[in-house]
Structures are given as C-alpha cells and as structure tokens.
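Handing you this structure, nothing more for now.
A single protein chain has been omitted from the complex, and every remaining protein chain is retained in its original position.
Read from first to last, the chains carry the letters A, B and C; within each, the first residue is number 1.
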Amino acid sequence: MNTFGRELRITTFGESHGKAIGVVIDGVPAGLELTEEDIKRELERRMFCHIPVLNPRCEPEEVEILSGVKEGYTQGTPIAVVIWNRRVISSYYEELWMKPRPGHADFAYYLKYGRHYDHRGGGRASGRTTAAVVAAGAVAKKMLALAGAEVAGHIVELGGVEINASYTYEDVKKSWGRPLPVVDQQALDKMLEKIREAAMRGDSIGGGVEVWAVGVPPGLGEPHFGKIKADIAAAAFSIPGAIALDWGMGRALAKMWGSEANDPITVANGRPTLATNKIGGVLGGITVGTPIYFRAWFKPTPSVRKPQQTVDLAKMEPTTIEFKGRYDVSIVPKALVALEAITAVALADHLLRAGLIRRDKPLGR
Amino acid sequence: MNTFGRELRITTFGESHGKAIGVVIDGVPAGLELTEEDIKRELERRMFCHIPVLNPRCEPEEVEILSGVKEGYTQGTPIAVVIWNRRVISSYYEELWMKPRPGHADFAYYLKYGRHYDHRGGGRASGRTTAAVVAAGAVAKKMLALAGAEVAGHIVELGGVEINASYTYEDVKKSWGRPLPVVDQQALDKMLEKIREAAMRGDSIGGGVEVWAVGVPPGLGEPHFGKIKADIAAAAFSIPGAIALDWGMGRALAKMWGSEANDPITVANGRPTLATNKIGGVLGGITVGTPIYFRAWFKPTPSVRKPQQTVDLAKMEPTTIEFKGRYDVSIVPKALVALEAITAVALADHLLRAGLIRRDKPLGR
Amino acid sequence: MNTFGRELRITTFGESHGKAIGVVIDGVPAGLELTEEDIKRELERRMFCHIPVLNPRCEPEEVEILSGVKEGYTQGTPIAVVIWNRRVISSYYEELWMKPRPGHADFAYYLKYGRHYDHRGGGRASGRTTAAVVAAGAVAKKMLALAGAEVAGHIVELGGVEINASYTYEDVKKSWGRPLPVVDQQALDKMLEKIREAAMRGDSIGGGVEVWAVGVPPGLGEPHFGKIKADIAAAAFSIPGAIALDWGMGRALAKMWGSEANDPITVANGRPTLATNKIGGVLGGITVGTPIYFRAWFKPTPSVRKPQQTVDLAKMEPTTIEFKGRYDVSIVPKALVALEAITAVALADHLLRAGLIRRDKPLGR
Partner (left out) sequence: MNTFGRELRITTFGESHGKAIGVVIDGVPAGLELTEEDIKRELERRMFCHIPVLNPRCEPEEVEILSGVKEGYTQGTPIAVVIWNRRVISSYYEELWMKPRPGHADFAYYLKYGRHYDHRGGGRASGRTTAAVVAAGAVAKKMLALAGAEVAGHIVELGGVEINASYTYEDVKKSWGRPLPVVDQQALDKMLEKIREAAMRGDSIGGGVEVWAVGVPPGLGEPHFGKIKADIAAAAFSIPGAIALDWGMGRALAKMWGSEANDPITVANGRPTLATNKIGGVLGGITVGTPIYFRAWFKPTPSVRKPQQTVDLAKMEPTTIEFKGRYDVSIVPKALVALEAITAVALADHLLRAGLIRRDKPLGR
C-alpha cells in the first residue's frame, strides 16, 4: 500500500539505488500554480549539505514533472513527479547482501520479499523515499495556503539534548535561519557537538521534532476513524524511524488532573475559542481553529560503522557487520521535513473532504 | 468516516444516549465460531463495575447480532452488532446544551455539526462508542487465533503513578486477575488511592497502557503507507482521549546511540530472529515475528465536578459549568480494552491483506 | 465488501430471513431533514402490492433509525437504518437446502461460503437486500435536492414487451401514476398480460428499465477511474439480476458514423451546452449539465415453480427441484427503484467529492 490520503492521494514509488524515486499526486484541483522549482525548493530544505555528516549523499535533486502541470498551473489531472537517482554508490552494499543490518528494515524485507528485495542503499526502506513525500508536501502546502493555513516544524531533541526555552510559532519559523532548525541556541550548540561526537564514534543519534499547523480552519476531521490526530499519526509513523508521538502537550496531560488538563473555552472577536491550547488544536478528532502542534521522535540511524551482530542468511549462521557506506549520522533533520510534508498532505486531504476547496471547476472561476 | 480497515472493515454507529450503538463487521470469512456471548464477554472486560467510580453507568450490555451469523458460525456476510442503550439519564445534560464542557469534544462538535449534535452523554464523541470497537475486537481476536496470535494489555500509568517492575507477557495476562490489570502490586495500590482521591475531589485522572500482540507471523505490514505501526497508530488515536504513543521502547530509543538501539540479529531454531526486541516486533513497518508491544497515553476524563470556564453559545458570553452527571473518574481502563480490540482489528486486517486467511471458500474446507 | 461510495458511504447488512436487513449511511452533512417516514415512503415505492404476484411478501416495512438523526435532522454522524424482517416463511426453503436453485446465487454462495450460508429466502443474495439500498437512496435523493438535482426512472421492457413511444422526463415521472411505471399504455397492457401469463405458467420474466438524473451540475466525475459512468455501472451491477447496461443511446451509437453520433455543441442562455443529448449527460466520465439517462436490463427471477435440473450437494448427484415458496414473477419493478436509489447515492457521493456540499459546518450555517 503505497498510497496515502482519500481525496488528495499520493502514491510513492522507487528504491534508493534504483533509477528514480517519485510520487503521483492525485486530487489536486485545476489552476494551482506549480513548477519544478517549487518542488526543488522543498527538497533543498531537507538537504542540510552544510553539515556533511548529516547528508554525505548531498546532491542537487533532479526533479521532473511528467504530467498534470501545464504552463505553470495544475491541470486537475494526476501530477507525476520523478526524482532521478544519481551518483549512487552501491559497492558498499555488496557485503550487506544476505547480512541484514541490525535495526534496519533490511531484515524485515528479507522475511517478506526474500532475495528479490533491492537492498542497495536500503532500497524501498531508505530514508531517501521521503524525498517523494516532500515533493508531495510542496503541492499540499500550496493547497493549505488557499485556506490560509501553513505548516512548519523544528527540532526539539537530538542525541539526548532537549531544547529548554519558551518560543512562539514565529520563533519556530525563524529557527530555519540556523544551521539546524532549533529555537534554543544553547541546545543547538550541544546538538552540533553530539553530531560531531557521533560521527567520530562511527555511531548515530536519534531525536525528536515538533510540527505546527497554523490557520487550519475549524471543523476538519471525521470521527470515528478519520480523526485529524489519527490521520496525522498514521502519516507520522509512515516515516522511517518514527518511534513515538505526543499530541499537543502529550503525555504531560496524562499526569494532570482533568481540571488542569482541560483548556477553558472563552470568547474572542465574538467567536468561541480555547483560552489555552494544551490539546494542540484538536478535540474529538476535529479541528477547533487553534494551532495544531505535536511532537514525533525518531530512533538513531541503524547504519553505524561499529561492528554489530547479525546473521549470514546464506549460511544461516551468526556473523558481524561493519557498515562502510555513506550514512546520515542522524535522520532527524530530514525526518522533520518529511513530517512537515506528510502533515500538509493529510490536512490538505481534509480540506477537500470537507469541501473547502471545490473541484467541479478550476480554482478562481 | 466511521469505517476502519481495508479487508476487515468495521463501520461503527451510534450516540451515547441514542437508541443504540453498534458496528457492522465486514470481511470475516465464513465458518468462524461466533455467538453473542463471545461479544458480551469482551464487553464485560471493559465494565470494571467493581470500582463504581470508574463506571457509574455500570450495566450488563444488551447485545444483539442482526446478521452474518448462522447457527453459531459466521456466514461470510457482514455481521451487524447492535448494543442497545438502556437506563440512560440525560437530564444531567440539559444544562450543558450550548455550554460545552472544556476538554470535551462537545465544543468541536458544535463547530462542525452545530445544534444538530446530540450532546447527551457526549453523543457520538462519548467513550461509550468504544463498546462498538470492543465488539468488533471480539471477532478480530478469533481471527488472530486462527494464525496463532493473541492480544493483551495492561495499565502502566494512572494518575501519575507509573509501574516500576519487570514483567513478562504472562504477567500481563495474569494481571487481569486483579482489580485493575496492573503487573506491579505497589503501583496498583497507589493507583486505587489516586482513583479514590480523584473521586473525592470531583476531578479525573489520565494514564497510560501497554498492549502486546504475541504470535503475529512475520511479513505483515505494507510499506510505504500500510505499515503496521502506522495502522495501529491511527487505530490508537481513534480512541477518545488518546494523546501519546510509544512504539517498542519508544522515545527511550531516541536517546540511545544507534549501536545501543539496534536489536542484534541471531539464529534460533534454524531461523533468523532478533536477539533483543527493543523495537517492538516491527522493522520498516513489517512484522518480524517477535512480540509487538507499544504504549498509549490518555488524558483525564474532561467531565469533572469542579467549576470550569466555558461559554454560553446562545448568549456568546463567558460562563462557568459544573458537571453533575455520571462520569468515569478515569477512561484509562476502558481505553485499554478498546485499544486491545482495535489492535486486534488492525492485525486481523493485515492477515487478510497478506492472504494468510483465504476467503474464496469457508474456513476449514 | 458491503460498502459503496467514497465520501457518501453506505454499508449494507442482513439476510432475507434473518432478524433484519439494514444500512449504515455515512458522510451525510449535519442539518439535513430526515425522518423514518421519508425512508418508508421510498420503501413503499418498491412494494407494488397492487400486483400481488410481483410481491407475494407484501408487507409494510418496519423501519427504525438507530443513530445519526436528532429531532428530524441529520447529526452528521452515521445513520444506521434497520428494516426488521417480519412474517418470514422459511419452510419452503427446507427442501432447497443443499439443492441450489438454478440461476440463483445459492450455488455461488455454496461454493464460497459452504454450509454456513443462510439460504432461506435467498439469504444475503435475496432481492430483499435492495431495500437497504432504497433506504440509503431516500437520504441521497435529499442530498441531490440540495443541488437542484433529482432522479426518476421507468420500465422500458418487460417479458419481451418493449415500450414504443416518445416521451419526456415529465412523462417518466407521471408514469408512476400507473399500475407500473410505463410511459406507453399499450405496452403496459401487454406487460401486465405477460405478468399474468408468467404467474400461470409458474415461470418468471425479466426486462429493462431506464433511469434519469436531471439537474445534475456539470463538472462531476473523476477521470480516470472515478468516471460517473463507471461508478453508476458498478452501482447498477450490484443489483441482483443486472445483466446489461446502455448509457445514453447506448449501443445504437456504436452503429452510427461518428459524425452522426456526436452531439453538436451550442450556446444557450450564454452558456455552452449540447444541442442534442445522445450521450446521456456525460463526456469523458464528467457531467456536462444535460440530463443523465441510461438503461439497465435484468434477467428473470431464478425461482420458478417448473421443475429444474440441479444437484443434491449432500449426495453429489443430479436431482430436480420445484420451488414452492413465494417468489416475485419479476424483479424488474423492484430493481428499478433500487437502481434509482443507488444512482442517487453515486451522484450524491460525487457532489461531496467535488465540494459542492460542505461538511466543515452544518447545512445552512
């Protein structure tokens, strides 16, 4: 099942070291401005080439839109986006063939797909596949803009270092001016130190991110099984390495008395709204108009240089493996951009489900 | 969207104080033994009548199977289960009309559905609706048994009290012999104390649960968007009050070095498997044969007796409200049973998707 | 798979001689006026009690709405409708057990579901199940009315007798004032004669119907796989006995030159439209604003009194069977009402898909 969404449907394809990865984006109304540049811009946000150990495979993406766009506007037909794989170096992976990396999907893929799985670069299970999601997110973000909504996120934990500062959504957006999107400069310095340490150790680190969606209109979300929280949770756990999710203030709420945890309701500009927003913009699975925010955690990259215990599946006997290929010391920064993107897709899908964007005619007619 | 699942599809309906709640269970093969008693048994597990403040509305459920079952066996046709609502006392709710309870879905439902929403007892957003999910879970658990798999869970945190003990899956199952399914007797005592305190304060408490699925065959789960983790996460966040999820060792993994977090691979009984199971039975969204386990946290019940700030939507001015109705001091125990159920549904769905249960002919032919 | 539709989803359940049949209607916006009477009214249209051999099981339907409606308006939550089965006489069917009726789904159900299939009255495969579809149609027709659209049909062939008259959509609606909805009085007389003859012979007859949808806005329908023609064709062939479909002028178009078959385009009231409507309101799967019309044919009722060759599945040897139960001499009149209903569901689904009816707030806010 490589399709996500009901009215806005994205179907991804591609292996890390295959010819290309890509996505077909279906359900976009006609008349939305879109160019390959729009997609490249989002893809660049996930590169972090200025911190080489985060992305040794740093390369400008070659993006090609094969369909669905005419003269800079969407046609209303499916948008096929191909991101060509270039400069792949598969030699590192020869040793890994039949020797799955601990912690990597390699092992599960072996069980399900056997020898037919293209393990090179992690194949279909590679973090690289999130580039296709980010491409779809570029389109979804433009759809959200039609409703006055936007999505942005930042890193809240890396290698055990947690941010410790109060911040606003504006701070979150500003943080992208830094080497890593972190609102707390002190924490950022420690995180960068952790990255260097991990690289030196030939090891990897995990962490956590927070994504905000602001300006989302109230009334989106479908109880019982199309709740905003449920759809975004499914989206988040589709990203490689996702291991935990906190909605709003998350488990901190679980430790409060109900009378503390509840957000009081008040009147603002003649409209009822929440006086606080501990719950993160959603009640009963339905948006109430206050900002959506949630946190997701990702485990460390499974590929590390240290010797690890695995099995030679050909001989079916224990062995050890030391990964010699290029690897990202942490997938957290890329995962953040992917999480922004898939969140935008999930919310744009709900804009369509609720009928806030019409599709019986082109935009603006 | 009140349907969950692709090959095993459950469609729920019903409001808390309406005539009935229920579920249509579609996709079950012909020839599965099933009676109303099987469903009642699961529904009883969520009653906890021996702790009245957890379920003031304690009543034996009146369950009626309207279709899909013949002489104690499923027909292969949709199974419609109705759970009649009896002894509902709606008078408490009159005051709440147009005065949404803080923290409750009432407010979101008002925004989306307006005056047409049946707010009595929380209407469609009531925890009561999880009874329909539990009924479906009773069927799903029987399907899992066909593949030698089973699901069981326990409470790991309540009112801020966390368990502090090592335990096995057997301990988890045994814990159901206690007043609450808690593997740590000391923690249980403190939890029961917290429940009493909350009741006295007219307040409510939240907590966390852990669900295990054991015996699930390897090779289930569909990258990129039908991952086991993603489907179960969506399921978990469809339960009222769900606020956080940790898969396997969850965010603890995010703080480890990759070399620590990775589960080594070894050979057992001539088969490759994980030497440890920090990851909770799933890699790359695909089951590997080791036990699945994850934790979910739930916020406190929004309904409390303490006065809370809300808005009179008719006059559109601030007011306060004190809930006088029956309420569960904590939804955590019921949420646990619902989470077991929806997890069973999600896994049984994947058994069908993967073709482990055939449906071109009845079971056992 | 007992669910139809994407945004308006109906999930049917029930066996002919079980406790009840019913449907869960999901996706309806809040604020639509709806009562049990509205549903009963549509169900009565399929009774034709004034021609007893068309419906020996003539009985007023006992309809109960279990959820989704409050004080005469939809809540926006799933609407569960139960139609109780009363006065069923199953004794006729004892002989049929293990002796499938030729032409009936009995035999296919035996292959797929084995002895677990409730064959009484045709069980799940009975034409009775279309009552659930008609109930859903009652709701869908009200949604169409919101967009100024309506659906109505008539009988164009019965027992080999075809209508031979020109008529308008108004004539189609007026024809419901007759014993059977037939626009051609002479043909109607012959049809009624055929019905009498079939009853005397203990045999059955088939026929054809035509359904119109008028006022459907342009721009509905989704190439490549959500075309209006495709969705309605799927709907039509879900009705028991459906055997053929002609869209617009159907196969007559296949015999014309392209220059004859094409509908010229013209300007009317400053808007472009078709000068003729041979194509039946849809081009490329998308509505163009002209009336939709199509014909569907149904085979004769398989149950007949004449001895027919079948197999004793217990002994696995040939035998003959004479059906002694109540049977409809023709299912065509009931099938027409079911086809109207499912067409309304398919079109209302597309109104939601295209965003012509919003669901982030109740109707009329």
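Note that a contact is a pair of C-beta atoms (placed from the backbone, for glycine too) under 8 Å apart; a residue touches a chain by one contact, two chains touch by 3 or more.
Bear in mind the structure is a predicted one, so any value in this text is a computation, not a measurement.
Chemist: Determine which of the presented chains are touched by the chain that is not presented, and list them.
Modeler: A, B, C
Chemist: Which is it among A:76, A:153 or A:272 that touches the chain not included here?
Modeler: Touching the chain that is not displayed is residue A:76.
Chemist: Of C:32, C:125, C:183 or C:292, which residue touches the hidden chain?
Modeler: Within the whole complex, the residue contacting the unshown chain is C:125.
Chemist: Please give every residue of chain A in contact with the chain that is not shown.
Modeler: These residues of chain A touch the chain that is not shown: 1-3, 9, 11-15, 18-22, 24, 26-27, 30-31, 64-68, 70, 73-80, 82, 111-118, 123-124, 359-362, 365.
Chemist: Could I get the residues of chain C that touch the absent chain, sorted low to high?
Modeler: 1-4, 6, 12, 100-105, 107-112, 124-125, 129, 157, 159-160, 198, 201, 203-208, 218-219, 221-227, 229-231, 233-238, 240, 242-251, 253-259, 261-267, 270, 272, 274-275, 279, 282-289, 297-304, 306, 308-311, 313, 316-318
Chemist: With the missing chain put back, which residues of chain B would touch it? List them for me.
Modeler: 6-7, 77, 217-220, 223, 352-361
Convention: only the chains that are shown with their structure count from here on.
Chemist: Draw the chains as points, connect those that touch, then say whether the picture is a line, ring, star, complete or other.
Modeler: Graph shape here is complete: every pair of chains touches.
Chemist: Could you state the distance in Å from the CA-based centre of chain B to that of chain C?
Modeler: Between these chains, centre-to-centre, one finds 38 Å.
Chemist: Tell me, which residues of chain C touch at least two other chains?
Modeler: 77, 359-361
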